[in-house]
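Could you have a look at this structure, given as structure tokens, before my questions?
Complex shown without one protein chain; remaining protein chains in place.
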Amino acid sequence: MPETETAAAAWGVVPSALLVMGAALGLGWLVAAVDRVVLTGAGAPAVLEPVRSSVRLLTEQRRTTLAPDPLLWRLGIAAVPVLAVLSLAVVPIGGRTLWSTSVDLVWFNAMEALLWAAVWLVGWGPNAVHALTGGYRFLAQGLAYELPLMFSLIAVGVGAGSLRTADILSAQAGLWFVVSMPVAFVVFLASAAAFAFWGPFGAPTGADIAGGVTSELSGVDRLLVEAGRAIFLGATAAMAVALFLGGGSGPWLPGPVWQLLKTVAVVVALVWAGRRLPVLRPDRVVEVAWTVLVPVTLVQALVVAVLLLSGFYAV
Amino acid sequence: MTAELVLQIVLTVAAGLIGVGLFGALSQQSIVMVMMGLELVLNGVLLAGGAAWYFLAPELPDAQMLVVVALVVMAVEMAMGFAVTVAIYRARQVDMVDMATDLRG
Amino acid sequence: MDLSRRLRAWALARPRVLIVDAPGTVELRRAVEAELDRRGWPLAMSPADTDVLLVLGLPGPELAAAIDVLWSQIAQPRHRVDLRAATDLHHRLEETVRALGAAAPEEHVDGAVPARAGAGHPAGGMDHSGHEGMDHSGHEGMDHSGMAGMDHSGMAGMDHSGMAGMDHSGMAGMDHAAMGGGGHAGHHMHHGGDVAGLPMAETAPDRDGLALDVLRVAIGPVLPGWPTGLLLRADLQGDVLTSARLSWVDATDDRGSPPGKVHPQRAALDQLASLLLVAGWPTAARDARCARDGLASTDRSELATARRRAERVARRVRRSRALAWTVRGAGHLHSSLGRTAGGDVLDRVRRWCDVASGGDVEAPASPTSLDEVAAVLEGTELGTARLIVASVALDRSAARTAPEEARA
């Protein structure tokens, strides 16, 4: 099947890895720029601000704290952007993924789970109250959003009859999955904000704990963590386009252009909506996640399964 | 390199994991550390199961099922282990196996 | 070389600013915030996040010590500005940018090396200059403040202090009696109670009936959205405060806001701005600051715009279901203060909104003493505690009815 050929197989490993890196940087910049525009209300000039911040952080001193755990701290910091890029490896770019296993969806989910460990370590490492509190909050929130996120991914997998992103794209040739799985779509985007600990789910880096897990980071450490968050959010938006919005399908324009447009639209919508809300406190969020979202996403998966059996999806 | 040699190397690694895990589970005093030892033993089982599937019977799903069961056992062991630790700790501020010997009948 | 310098200057042209306002500088702080918003300079969350430390007014001795600790925690390149008046604000900020961009590169390199060395050997880093400032002044600050006995942190800036007690928690988890009863060899942990000069945590029963580690932390006196100079000394279990005491640093310094010319609407917007910042709603906080600054204008049309803006932000906050959902039920003050200060955080937020929109309502009264607020903080989670503090108007003069001795 030509459409399941991976980018690594089609264009060579090194060029496609570079492509993914480039896409990661582009997505990260996109998210950061849109976020900055919404936050400062400054309009178009703010799109340069992420670049400015990056350069500034690159020249800044790395600081340390009293009695930290440097090994685990640095490990966690480095892991955040690495995992973000790895999660992008199964997101189709221009119709191809960097590599494809038979379990792309689980891969995506696993990278996000590994992020738990990374964020926890970033909070643990500096030996500081606010950072560790941020780490705790992330874990509490993580436990709560994990199951709804998994069920929404399962709904997609069931609908496509495959865990491979390429198959999921081709399964949406007729009808986008967002039509039959709106709940899964919304939960997926909310989880994206939650695992990038951003916007309404930004309690792990909340201002009330002086920046939480990021409160002790400076210089390149802060750059890595912030970039990792932005790339994760961008990668998830791109994944949402592939899973629910038909990827590159659309009239007149070529596929990659459609995909780019849809990704930009999802990022803008996500950032705009997210910044209209205050941070939702974890103790409130977790109860709703456990008692409302878990059953609702389960029902969503059930609906998809029934639709599948009734021949709704052309698998 | 023959397949048998690779299999034997991998199984030796698995045996190493099981040995280390056993040592930990038997020697540690803290309940949480005991659980980590048990996890390590199960980690060896995962590895051995995977190797067995690949080299011995890839046409059958049984070895894969074994790995799945080992994963589930790990999850159950962990959940119950933490629940029991919390319960004991709540009852008598004890988090070490030796201190819980009076639970003996 | 020239290119790299210009790149540096460009990168540092929008520095992140940490504002420390000494008592009696309310108007100066508002003017500075307005100027920063206009320039798009972000507010820093913590010393690690800071490029420019902006000290407003004349800090008292204890606050000055805390500022020194804070300063030592800020990564290079950094710049400190002491502002007494808003007169040449524009000029001073321009100068700041120039100073940051021109910060001697060797100083920068010098600072970076110890940080990296420190990463490898936590204790070894103490010899180096960059690091030395940080650790030592932490302890110095504590001596100055004369509160050394309470926690090993003093007021080390933003509570870097208490943190050290943090992770080696549970030494005490194992009590001597239990150990003796166990009677086996191999515990060598009872030699001395501190590591790197920081005491170990102790345990105490938590609200769920488990005896868990307690950390003594000092939160304040400088935090985003926090009344500068307020110090929260608390016992922390995880992120739950099991005991809390509030006090002002430099408690004898009674330069509060000058009475008589308080603009209630602006004060309410100011309060809302810091509360919204703590609640994690930066866009609404920005709008509130913007409206507040516009209300100071003498221009008629600008004033009208600012009024409309104030009404809009107040309405938006008041009607926000998300905010109501997330803060409802926290921080019930059933107090003798009368109707207007009671209720939970949400009630107070809404009352602030009423005042902020220009309605003819009474502003929530300030609590008569810090102890009253501290009592509500006990048993709450750190974020809730921050919301509660941000929702009440604490002023230094009111707090003095609570004698300092009562803290003991």
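Going in written order, the chains are labelled A, B and C, and every chain counts its residues from 1.
Going forward, a contact is a pair of C-beta atoms (placed from the backbone, for glycine too) under 8 Å apart; a residue touches a chain by one contact, two chains touch by 3 or more.
Everything below uses one rule, namely that contacts and distances are computed from a predicted model.
Undergrad: What is the protein name, per UniProt, of the chain that does not appear here: "Peptide/nickel transport system substrate-binding protein", "ABC transporter permease", "NADH-quinone oxidoreductase subunit J" or "Heme exporter protein D"?
TA: For the chain not displayed, UniProt's protein name is "NADH-quinone oxidoreductase subunit J".
Undergrad: Omitted chain: which shown chains does it touch?
TA: A, B, C
Undergrad: Can you tell me which of C:Asp51, C:Asp235 or C:Glu381 touches the chain that was removed from the display?
TA: Considering all chains, including the one not shown, the answer is C:Glu381.
Undergrad: Just to verify: which one of A:Asp35, A:Glu49, A:Glu146 or A:Asp221 makes contact with the chain not shown?
TA: A:Glu146
Undergrad: Looking at A:Trp120, A:Phe232 or A:Trp258, which residue reaches the missing chain?
TA: A:Trp120
Undergrad: If the missing chain were put back, which residues of chain C would it touch?
TA: For chain C, the residues touching the absent chain are 167-174, 184, 186-189, 191, 195-196, 207-210, 212-213, 325-326, 329, 379, 381.
Undergrad: List the chain B residues touching the unshown chain?
TA: Listed in rising order, the touching residues are 1-13, 15-24, 26-33, 35-37, 39-40, 43, 46-47, 50-51, 53-59, 61-62, 64-65, 67-69, 71-72, 74-76, 78-80, 82-87, 89-90, 95-96, 98.
Undergrad: In the full complex, which bits of chain A touch the chain not displayed? Write them out.
TA: 67, 69, 71-72, 75, 101-103, 106-107, 109-110, 113-114, 116-117, 120-121, 124, 127, 136, 139, 142-143, 146, 163, 283-288, 291-292
Keep in mind that, in the parts below, only the chains that are shown with their structure count from here on.
Undergrad: Return the distance between the CA-based centres of chain A and chain C, expressed in whole Å.
TA: 31
Undergrad: Residue numbers in chain A touching 2 or more other chains?
TA: Counting only residues that touch two or more other chains, chain A contributes none.
Undergrad: Which residues of chain A touch chain C in the complex?
TA: Result: residues 38-42, 46, 49, 52-53, 55-56, 59-70, 74, 124, 126-130, 132-133, 136-137, 200, 202-203, 206-211, 214-219, 222, 275-281, 283-284 of chain A touch chain C.
Undergrad: So in the complex, which bits of chain C are touching chain A?
TA: Contact set of chain C toward chain A: 7-8, 10-15, 40, 42, 45-46, 48-49, 51, 73, 75-77, 108, 111-112, 115-116, 118-120, 122, 125, 130-131, 134-135, 138, 158-160, 162-164, 166-167, 195-196, 198, 215, 217, 219, 223-225, 236, 238-239, 276-284, 286, 320, 322-323, 325-327, 381-384, 386-387.
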